[in-house]
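I'd like to ask you about the structure that follows.
Missing here is one protein chain; the remaining ones are kept as they sit in the complex.
Now for chain A:
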Amino acid sequence: PIMTMCPLYVEKERHVKANAWDYNAKFCYADNHIKTSKYNIFTFLPINLFEQFQRVANGYFLVLLILQLIPEISSLSWFTTIVPLVLVLLVTAVKDATDDYFRHKSDQQVNNRQSQVLIRGSLQNEKWMNVRVGDIIKLENNQFVAADILLLCSSEPYGLCYIETAELDGETNLKVRQALTVTSDLGDITKLMNFDGEVICEPPNNKLDKFTGTLYWRDNKYPLDNDNMLLRGCVLRNTEWCFGMVIFAGLQTKLMQNCGRTTFKRTSIDKLMNTLVLWIFAFLICMGVVLAIGNTVWESWIGRNFQVFLPWDESQRSAVFSGFLAFWSYIIILNTVVPISLYVSVEVLRLGHSYFINWDRKMYHSQTDTAAEARTTTLNEELGQVEFIFSDKTGTLTQNIMVFRKCSIDGRTYGDVYNEFDQKVEITEKTACVDFSFNPLCDRRFRFYDSTLVEAIKLEDPAVQEFFRLLALCHTVMPEEKSEGHLVYQAQSPDEGALVNAARNFGFVFRARTPETITLCEMGQAVTYQLLAILDFNNVRKRMSVIVRNPQGQIKLYSKGADTVIFDRLDPSSEDLMYTTSEHLSEFAGEGLRTLALAYKDLDEDDFEIWMKKLLFASTVIENREDQLGALYEEIEQGLKLLGATAIEDKLQEGVAETIACLNLADIKIWVLTGDKLETAMNIGYSCNMLRDDMNEVFVVSGHTLQEVQQQLSIFFFDKACLISNFSVLRSAKEHILGLSRVGSAGDVEKTDMFLHDSVFEETIIAEYALVINGHSLAHALEPLLEHILLDVACLCKTVICCRVTPMQKAQVVELVKRHKRAITLAIGDGANDVSMIKTAHIGVGISGQEGTQAVLASDYSFAQFRYLQRLLLVHGRWSYFRMCNFLCYFFYKNFAFTLVHFWYGFFCGFSAQTVYDQWFITLFNIVYTSLPVLAMGLFDQDVDDRTSLRYPGLYKPGQQNLLFNKRLFFLCTLQGMGTSFLLFFIPYGAFSVMVKEDQQAFAVTIATSLVIVVSVQIGLDKHYWTAVNHLFIWGSVTVYFAILFAMQSNGMFGILPSNFPFVGTARSCLSEQSVWLVILLTTVVCVVPGLAVSFLRVDLFPTLTDKVRHLQQSRKREGPQGQNLRRVRRTSSRRSAYAFSHQQGYGELITSGKNMRASAVSSAHSPGRTPHSSNWIENMLKRKNEVSCISDESGDRAKNRLPSSSTEPELH
């Protein structure tokens, strides 16, 4: 209630005092109310109109309207422009209003969220919007942070708290924030009440990772940085509660300061359309000038003498001035060449196409209940022109579900099913599953089909037992047993979870761990192992080991890791086994499985003691600790005994291989950009058929320096350029030289040079190559020096896989292609790390239905499965593009035919800007008589149906080559329009010179009727798909034309406003003449037949694929549905798959230190019902990633099972 004078100066420094409302109010900081909506009820009209008139097209029509109000030049009544303009404005306004309504609703929802604020000594619930700067608020677990707050204290020790910043920066890992030590013990209300610290800090800004400030409290200064801050948009995780003091609120929070920078994507057709409108505008001016000159000449030769009957106005002092006026008059009557309804019709079409995408049941995923969604309505036709797809791997191509499929134990493989004839049986849904009922702790969702393994377990085969014991011991998984026998595993990588879970089912249940022990339930007996050391995983070691002491007192080292790494460290005694296992590994890899080799070693007590001492010493060293530890690990991991190998299936999403094959046939290049490791990525590349054994070469770039990368790329390019030139005899010489010169100056290839020769290279590719490039190399290759050669090489290759790329690099790669390849790019991904590329690409697609929503929120289209991409592009995209192009061609044709009649008439009416048509006809032609048929065509037309589009992916190519609408076609259809207008004018002209009723009004009605019929017939010929709606609209439009014609020229209308309806009776008397109908018939035929003949000849002599397919479709129509002829190609590769372990370093340490463990009793007592199974932080951290493979509790959250989690690779953080 205190009105304070707010200083208007720019905030240089922020002063905030805790619990001092009056003090803070002096500064008038923004409150926590946010507003993303643009209008309210009162401001809507003025602001919306203001915005709309800023658009060039609307401004143009406003200018025309003003011109029309000048009587000297007004050649049309005011309503001819205002009626369409109002209609257009109205449609747009309604759309804006609905959008804004939803923004209001979402604002309201955010503003009305509850938060607990400390007011007058007690915590009170307040709406978010009422939170003020300086307030102390309490946050609970899993709550969104309401404003940018300074963390004061939390439920965790040391004032720690964990937050997830996914909404803010897209990173899904947890981050730690810590309160200042002085404030961390303020944990109760009274202490907080009395807290009166003052923060002086930076003014609001948008830097998410930076904060500088000072806390002044009790005569002390404490520096503050970003680690003390919780920003709005973060979610508090894994922390019971915390208190914080609001520093920035509402629009001044860092999140909101980052808002509103979403770039507006426009399609290439949009841009072309704008260019064309400018051309048309120039053309309009030209016509105006020609006619104005005509007017000047006419007035000075004839008009001057004709003054007996038509004196010049006093305003019209000279012929030149008259010409000037005529220019403007003609601009007014010819304005319809720039179609006012074009933009609004295009919007309507796109909206309709978006709805068709939303409605498509074939893009609906029933398991997650997710339908496809077109989140932007402006990009649809671009979907029909995509040339490059950039795909994320995890969660997009793969489900991120790891399934234990096979294993090789002691030289024997398990996992395949054989029938009675000893033949391998394909595993299907129906294959009988192994019964694990002997094991009460089993995970009932676990599927395994080979019963021999269970038999081996039951026979207590020591190797098999040791194998599963290893799997149960050697990992960093955290177990949680919520009730007896209900185990939930929290694994940091899905592979690991899958392995532990497999061991669990085979009777080696990992049950509990403390920092020093691991408790297993081995075949029903609880066995506790002493955990002596975890030799943690890292990228260089590619393995992890544990050292445990079993109840018998033996010390054992269990190790698992990449086969090559493990094989190098084997005891010579395992050599034979190694060869057998190696064969098995190849076999597994051939099936696209991810493999790990397992080995163990018995340790001597004394040796271990000595080693352990060294380890303890090394771990206290400050310098080179990592290296020293690594050396020690290396030392002990020698002489291992091989146990076997596991094979895990990284489950591809359904239909990925088919989709990729199909998109490849449509000439779409698919690049995989993944944060995964090289091996994993290549593995997936093989399993989804992007990489094949029959490829000529898979070229791996893995240089570490700029020079290395340049060298590798250049050599490859040189090689291939030579090779290609051998293939193409004609161009060989030229290309050879070209190849050489390019390699020689790889760095500074001229851009123009590149454009010039791109196509030459591409079309001569016969051999198939694949390029695999890793993150380090990519970083170098993306430098300006190398990016051209990178692009050249990449475009030579059928497949490009970039691994270990950062989100930023993903965007850079997309940007690179976008910049240099004038091609439409599409990025598809599911995780926060894909957001940047989704936003950069022309079209961003998000995989929805999973937990992370970042990608979806940033995307233009979203659906649940990668395979829907095929349908989105080949069916919806293709249709949209096809429809939009046909629509535009016809629209321009129609408007030219309509408008240019005035041009021809100019030569016969003294260039006086007299209109041919009735004014009402001009008003209604575009918006009533011809709008619906063309809209129906733009919405419903299909040249081929969806099944055929998918069957013949080649049908997609015209879109990529921009064949259906380009400047040439625009020129042709305007030419056709001009021709039609010429005939429309001169045929009645010829006929009318001696007609009975040859007055202007009959002339107008004849031409108008011919025009309506001609354009209706033309659209009938242009249309490929006549639904009932099309019939209704076409016939309806013609009927409506006649109805309105007669109504407008009826006695009644004339009686009401004689001066506005001067055409009374014309239609009646004119259309009752047979000769008029003969003229109309003649005009129609003459206008339509040439086009018909040309298109027939084109189809007959040079049929496109589309024409052929349509023909085929027609003839096959009766034969019933055809099956997909894209068969799944199973690869028969012998390629060695490699270690694939999406692991992060450092968990071993956490486990052994016990930092991440908390007594479960305590945790359940603290956390209320809202987080049933919580809450050690590793769990939360991993929740997003490992859900499915790790949760063993069936009765648990079923939904989560269906939501394979997001794909962020741990290494990225």
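Basically, a contact is a pair of C-beta atoms (placed from the backbone, for glycine too) under 8 Å apart; a residue touches a chain by one contact, two chains touch by 3 or more; residues count from 1.
What we mean here is this: contacts and distances are computed from a predicted model.
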>> Not counting the visible chains, the remaining one has a UniProt entry; which protein name from "Glutathione S-transferase", "Transport inhibitor response 1-like protein", "Kv channel-interacting protein 4" or "Cell cycle control protein" does it give?
In response: "Cell cycle control protein"
>> Using the touch definition from the top, which of A:178, A:530, A:914 or A:966 touches the missing chain?
In response: A:914
>> For the chain not shown, which residue from A:107, A:270, A:481 or A:522 touches it across the whole complex?
In response: A:107
> Which is it among A:308, A:432 or A:622 that touches the chain not included here?
Replying inline: A:308
>> Among A:359, A:418, A:579 or A:971, which one touches the chain that has been omitted from the display?
In response: A:359
